[in-house]
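Shown next, in structure tokens, is the structure this report addresses.
What you see is the complex with one protein chain gone and the rest in place.
Our next item is chain A:
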Amino acid sequence: MSGDVEPGGPEREDTDLEESLRRAAQLFDPVPVSLMEVAVEAFRFRTVDAELAELTFDSLAGAAAVRGPAQARVLGFGGPGAGLDLEITAAGASLRVVGQVTPPAHVVVEVRGDAPVSVGTDAFGRFTVDRVPPGPLSFRCRVGDAVFTTEWVTV
């Protein structure tokens, strides 16, 4: 606490009240321990070798984004020389992901998230993954000599 704040002044009262709120939040709405553990774990699963394909399109981004429950979330990721387009739809409690790798090729796509799985694409780079649980999702694939990983998104 800085010494030039007059004790009992309005600034001091605000500081004290904010500190009470901070204590109340620690007591009544703390960060769940299980979440902290997941965040610590993330370090082991980070990508160090792959190019990061940035999110270049998201149907939920921007002011015009409107989506009903039945509509698809459309995502586009782009990296140096390769990209990935995705359409995500709800199928019951889980999700169906339909994607295409560009340039089109037979590749293996690895789904990172709560239920990691690998799928092969067809000759046009297309693939479908069913029963993807909602949550953080990222994709990793090898196109030629390059490996790229997409940014994480919440689906």
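Throughout what follows, a residue touches a chain if its C-beta (ideal position, glycine included) is under 8 Å from a C-beta of that chain, and two chains touch if they have at least 3 such contacts; residues count from 1.
One rule holds for everything that comes next: contacts and distances are computed from a predicted model.
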Absent chain [UniProt protein name; select from "Cytochrome C", "ABC transporter", "Binding-protein-dependent transport systems inner membrane component" or "RNA polymerase sigma factor"]: "RNA polymerase sigma factor"
In chain A, positions touching the absent partner: 10, 13-14, 17-18, 20-36, 38-40, 42-48, 52, 58, 60-61, 65-67, 69, 73, 134-136, 138, 149, 151-154
